[in-house]
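Heads up: the structure comes next, in structure tokens.
All protein chains but one are shown in place.
Let's turn to chain A:
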Amino acid sequence: MNDNNNSNNSIGVGKTFSSSNTRQPKEFKTLLCVFSALKGTQITIQLRSDTEFYGTIENVDKHLNIELSDARSTNKFNQIIEYQLILVQSRNIRYIHIPDRIDLNNLLFIYSKTLSDIKKKNQRTKRKPGTLPYKADDNDSDNDNDEDIQKEEEE
């Protein structure tokens, strides 16, 4: 976002995410809000290649790219590799296993409320049939008056 120009900032992902935190509604437009709340918890990510990553969420950005710390990957041949810090690119993600001790009810309630609020906001106000969107009569009469006055002045 706004920190692209800032060359000093080496961890762009984190900055972007925290800046989007200030305006909550936008973040709650998609299910990404769940993962911002899951920061610091341990999850398992299954990739399309059947590799599974188990680690602690450090950061999530708006594309669902996920930064894991103390991660351990298990591929389909059961080979294990450990990483201190790893960024999982969002396109490769198939599933994310959420630990069941986490209560999502409150979060999903906020999510659905935000959605319905946005929907209400975007709803068109229904116009009564036969009425015009602006008061054409008033404007016309004003113009008529002006013209009358002009005519009077000319005479």
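In this text, contacts are C-beta pairs under 8 Å (C-beta built on N, C-alpha and C of every residue); 3 or more make two chains touch, one makes a residue touch a chain; residues count from 1.
Basically, contacts and distances are computed from a predicted model.
For the omitted chain of this complex, the UniProt record lists the protein as "U6 snRNA-associated Sm-like protein LSm3", which is one of "MICOS complex subunit MIC60", "Signal peptidase complex subunit 3", "U6 snRNA-associated Sm-like protein LSm3" or "Conserved oligomeric Golgi complex subunit 4". Remark: the residues of chain A touching the chain excluded from display are 29-31, 34-35, 48, 64, 90-91, 93-100, 102, 104, 108, 111-112, 116, 119-120.
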